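All protein chains but one are shown in place.
Every chain is named by a letter (A and B) in the order it is written, and numbering of its residues begins at 1.
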Amino acid sequence: MVSAGWVERIKESSSEAKVLPGILRPGAYFFNGDEAAAEGAIAANGRFFAAYPITPATEIAERCAARFPECGGMFIQMEDELAAMNCILGAAWAGAKALTSTSGPGFSLMMENLGLGIMLETPVVLANVQRAGPSTGLPTSVGQQDMMQARWGSHGDYEIIALCPDSPQECFDLMIRAFNLSEQFRTPVLLMSDETIGHMTEKVIIPPAEEIELVPRRYTRAAPGDYWPYVPDEDLVPPMARAGTGYRYHVTGLTHDHRGYPDLDAEGQHQLLWRLKNKILQNQKKILSFEMARMDDAEVCLLAYGCSSRVARSVMELARERGIRAGLLRLITVWPFPDDLVRDVAGRVKAIIVPEINLGQIVREVERAARGRTKVVSVPHAGGGLHTEPAVLQVIEEALR
Amino acid sequence: MVQRVMKAAGRDVQEIRFCGFGGQGVILAGYITGKAAAIIEGRHATLTRSFGPESRGGACSAAVILADQRIAYPFLHKQDVLVAMSQAAYVEHIGQLVPGGILITEKDLVTVENPRQDIRSYAVPATRLAEELGRKLVLNIVMLGFFTCVSRVVDPESMRKAIQSSVPAGTEDLNLQAFNKGYAFGLEHGVNG
Partner (left out) sequence: MNPETPKKGTDGGDELPGSDGHPMDRILRMDRMPHIWCPGCGLGTTVSCFALAVNECGIDYDKLCVVSGIGCTGRAAGYLRLDGYHTTHGRAIPFATGLHLANPDLKVVVISGDGDLSAIGGNHLIHAARRNLNLVVICVNNFIYGMTGGQVAPTTPEGMKATTSPFGCLEHPFNLPYLASSSGATLVARWTTLDVRQMVNTFKKAFMKKGFSFIEVISPCPELYMRRNKLGDGLAMMKRFQSDRLVKHGADPKEADLGATGKILVGEFVNLDRSTYADAYFRMVSQLAEAKSVRKEEAKPGGKSPAQAGAKAPEAVGEPKAKPRPAEGDREGRGPEKKAAGTPAVATSPP
């Protein structure tokens, strides 16, 4: 009795604009970031989960293992992250809204088929709960060291969308947004969480289902026989066709033409690569999201993302208490990088301070975007914990001196 | 609602650490406290935790911040209340307890040498009280009852609601009894401590 309806719901989960049954009752919950991310996936009609367990992302897999069967979803623990990433690509082509979760070492393994997802233009979500590396590093401690890997980790040249939550609430909210963006632009989207956010527990409000907006997959309206898989709409995004619906299309990780057939010359490569890049860049305004706090009169800007933005917010208040007009620019969309926004801010402040739990990754983008208009100061941290507030405050004071 | 001791002292942020070893329910104690404040009372709370690689027996700590405003930095700056359920945890964390702070130890598991004079200090025979209920395992909830009574950071009724929705099905009554026992012990021995 359950099975028939169950099958229908998985492969049609991508077609629904309404939230499917299975979402938690609206209300306030006390969730850690990983649990909230899993619930966000369910709220977004995510109905296919494949992953390999890894600290500190395991709680996402555990919650999905418990929740997906009762939501009409499929859960499978794969043999490794290479398999997990590929498995969700296959599931997406079958019509599912699919996701995986991992952390650093697994993120490295997923890079291969993140590239396939980009090349095949497959809407999926990959949640990376970042820990400190390199290699096994600090399995249970925080890092933000995969930010450049998120951008450039798979070989070849491409654009990627990456969102950084700063709270369990945002793990829920941004998971939904990640799914929406993946469907809108037919591309894998990264939810770049971190160990601090993933493991901290806080109030999470689950809104009523009717208040959640979902972007259904853009399926072709062409008849079978009139359809090629890579003929883009005006926004450069091509409509999809679900496996098993008679379109009988071919897709390949090779450079291909609009038919999905290999097209192995420089001109074919030029056409495909630029379209893949431009479908993101031309739509950047729809993807960009950020938060500004007390930036109106700011003389110095703290630019941060993820868990580091919590420290930055605290430092901003401390600085204000000391008479320093500090403001906060919190990047929620880190990739594609908001060049224009940062350039604008750079023209208004004496310095941009960039605390991040790595030895200086996003600060390079800030420097590039600022184009010398202001002083850009990195506040590196090797990982294993958050910055202390006095340490960041001191950097601000020195920068303004 | 019970007047909050910390609030009365002019502060609207309370930082609390529950610590002991793995298997004692340290994290659950912190979880219930945070949930009572954030979900039942509608304040703000963060729970962070740390533990070793061992499932049982390793050092374990739950840090809870309660506030009326959004909490930015999620880790403790200091400790207003320290609830220690093992000697090692007590030794590690007693130094960070603020003057005027509250120390609650499990009487049989923690020996307080050179007691600090600038804090309020309580020793609770939580294991024995739990044993009287027939389940030694609920010592964490007994501690929670006592903690609620003497710290007054969260309303006891909120704590009861949080316990009911957090413990395994079928153990609600037992855990409420444990909470009440700890709370009563606090009324008897603690409030003027």
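What we mean here is this: a contact is a pair of C-beta atoms (placed from the backbone, for glycine too) under 8 Å apart; a residue touches a chain by one contact, two chains touch by 3 or more.
Predicted, not measured: the structure shown is a model, and the values here were computed from it.
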Of A:10, A:125, A:302 or A:329, the one touching the omitted chain in the full complex: A:10
- line: Given A:89, A:125 or A:181, the correct residue touching the omitted chain is A:89
Task: Would you mind spotting which of A:50, A:215 or A:396 touches the chain that isn't drawn?
output: A:50
Statement: Considering the complete complex, of A:15, A:136, A:252 or A:394, the missing chain is touched by A:252
- prompt: Touching the missing chain, which residues of chain A?
  reply: 1-3, 6-7, 10-11, 21-32, 34-35, 48, 50, 59, 62-63, 66-67, 69-70, 72, 74, 76, 78-80, 82-84, 86-96, 98, 112-113, 115-116, 120, 201, 205-206, 208-209, 223-228, 231-232, 243-254, 258-259, 261-262
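The working rule: only the chains that are shown with their structure count from here on.
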Statement: The distance between the C-alpha centres of chain A and chain B, rounded to whole Å, is 37
- line: Contacts from chain B onto chain A in the complex sit at residues 31, 34-35, 38-39, 42, 44-49, 53, 71-75
Query: Along chain A, where are the residues that touch chain B in the complex?
result: 28-30, 32, 140, 196, 199-203, 307, 310-311, 313-314, 317, 385-386, 389
